[in-house]
Structures are given as C-alpha cells and as structure tokens.
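The next block holds one structure in the form of structure tokens; read it before the comments.
In this view, the complex is presented without one of its protein chains, the others remaining in place.
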Amino acid sequence: MIFAMAFLVGGLICVVGQLLMDLTSYKVTPAHILVGFVTTGAILSAFGLYQPLVELAGAGALVPLTGFGHILTQGAIRGVERDGLLGVFAGPLEAAAAGVTAAIVFGYFFAILFKPKG
Amino acid sequence: MRVDFTKPAGIQHKQYRNFVDRISPKPNVLVNVVWAFLVGGSIAAIGQALLTLFLMLGLPILEAGAMVAVVLIFIAAFLTGLGVFDDIARYAGAGAFVPITGFANAMVAQAMEARTEGLVLGVGARLFTIAGPVLVFGIVVAWLTGLIYFLFR
Partner (left out) sequence: MPAAKKQGQQTLVFSNPPVITASGTVVGTKEAAGPLGKTFDRVVDDPYHGEKSWERAERRFLEDAVQIALKKANLSSREIDFFLAGDLENQTEASALAARDLGIPYLGLYGACATIYEGIALGAVLIDGGFAERVVVAVSSHCCTAEKQFRYPTEQGVQRSLTQSWTVTGAGAVILAAQGSGPVVTHATIGKAIDMGQADPNNFGAAMAPAACDTIVRHLLDTGRGATDYDLVVTGDLGLIGRDLAEGLLQDHGFDLAERFTDCGVLIYDPQQQDTHAGGSGCACSAVVTGGYLLQQIQAGKLKRILGVGTGALLNADSPKQGETIPGIGHAVVIERR
C-alpha cells in the first residue's frame, strides 16, 4: 500500500512540475522550478503541512525536491529544540548533510571520471 | 494582414506577438504529464523500496531517509556520467528533474562539462550552478523558520 501511495504522490508532485514547465512562460526554467519546489516544501513544512504527506506517502513525499525543503526546515526546528539559537544555524544543514555531501562527492568524482558525450 | 506596418511600433509588436503565438507549436501537455507521472512515480517507488529496506536493516527513520537520498543521488550521478540521464529526461521531463535525481543530475552535468576549465574554477565552481540556488533558497527559508520558532516557541 505504501508503495502505491509513494508512486501516486511522487508522480503527482512531478506532474505539478511538468505543468509549470509546459504552461508558464519561457522565463520559468528548470532551475526556477527546482528552487520553487525546495522553497515550497520548506514553507509547507514550517506550517506543519508537509509531515502528514510524508506519513501518507513515505518516499513519495521525501524524494521530490519539496522533501529536501521539508528536511531543511525540520532540521532547523530540531536544532532549536536541542541547541536554541545555535540550532537555527546548524540545524538545516545537519539534517541535509548526508544528501548534500553525497551530491558534492559523487558529483565531483563522476564529473572527473566521465567526459560529456555531447 | 497579420502585422500592419503603418501602425505605431507598440501595436506592431502586439500584432506580431499574436502572430508568433499562433504559429509556434505548443508542447503536448498530456503526453508530457503522463511521462512525468510514470517516471516520477517510479523514482518515488524505488525510493520507497530503499526506505523500507533501510528500516528493515534497523536504521532509524531519519537516517534511513538520508540513505535513500544518498543512493538515489549516486544512481542519478552515475547515469549522468554515462550520458543516459538526459535521454530519460527528454521524455520524463519534470518526472526526472523534480525528484532529488534532478538535483544530482544538474550538479554532475554542469561540472563534467566544465572539466576543460580546470578542477577548481571549472568542476569545483560549476557543481553549484543549479545546486547553489537550491541550497540558498532552501536554507534561507529553513533558517527563517528556525528563527521564528526560536523566538516564539
């Protein structure tokens, strides 16, 4: 059941991205959509609206970039609860540390190992 | 008459814009949406399979979620290096770039192309062409949320 929900919710979030891509002006680029999704996820999470979606769909809510925004915001909140003001600064990246480090390290090595085909 | 060249420039531009809109092909939204849904949904389902696996291996929920991101990022970065990711995304569109896979792809694609400009100013700098803005906006919102929470909790 959770797989079906993950598929459905993950797919629908991507559909929103596709509609933004196809129906808005050329000024909306993939970069704008990625930034928009992270920001939206972070804001929804701040109002406590994203966690229910995660509980409903699991990876379906975590894997799209909105989930990345959710993780950053939840990190900030957990940071505050643990360390107060310092947690405001340390929390977001602490929560996202594994993903960010993976992206940098794998990005670096694959960029060096491979040559673009063109 | 599509554009009346005796009219003032502003009217000509408007008439021309209508002419361009009429003639330019529009994306096939239905096909694109179906592709985005199927591929994006599949990536999420793979993520869920990984999540279930890591939970079964005894990882706590947050760590399991982070490992899912690590594995998906690895796969996307590898497929980008092989030159396969862009072929998938040609059809999948947002289905490929909205999940965390798109974030990884944007980093590798930018960086591997910048190899000819050196490791520091090329690869190192260009890894963040797309990742930079994503991190900036995500962290700023999270930081503001944390600050408000700190002040008013």
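Note that the chains are named A and B in the order they appear, and that numbering of residues resets to 1 at the start of each chain.
Everything below uses one rule, namely that a residue touches a chain if its C-beta (ideal position, glycine included) is under 8 Å from a C-beta of that chain, and two chains touch if they have at least 3 such contacts.
As the structure is a prediction and not an experimental result, all values here were calculated from the model.
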| remark: Where B:G41, B:G65 or B:G102 are the choices, the one touching the absent chain is B:G102
| request: Could you list which residues of chain B touch the chain missing from the display? | output: 1-5, 12-13, 16-17, 19-20, 23-27, 32, 80, 83, 85-86, 88-90, 92-93, 96-97, 102, 105-106, 108-110, 112-113, 116
| Residue-wise, where is chain A in contact with the chain that is not depicted? | 21, 26, 30, 116-118
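Keep in mind that, in the parts below, only the chains that are shown with their structure count from here on.
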| In whole angstrom, how far does the Cα centroid of chain A sit from the Cα centroid of chain B? | 10
| query | What residues of chain A sit close enough to touch chain B in their complex? | reply | 2-3, 6-23, 30-31, 33-35, 37-39, 41-43, 45-46, 57-60, 62-65, 67-69, 71-73, 75-77, 79-80, 84-85, 87-89, 91-93, 95-100, 102-104, 106-108, 110-117
| Interface residues, chain B side, partner chain A - complex | 27, 29, 32-33, 35-45, 47-52, 62, 65-70, 72-74, 77-78, 80-83, 93-95, 97-100, 102-104, 106-109, 111-115, 119, 123-124, 127, 130-131, 133-135, 137-139, 141-143, 145-150, 153
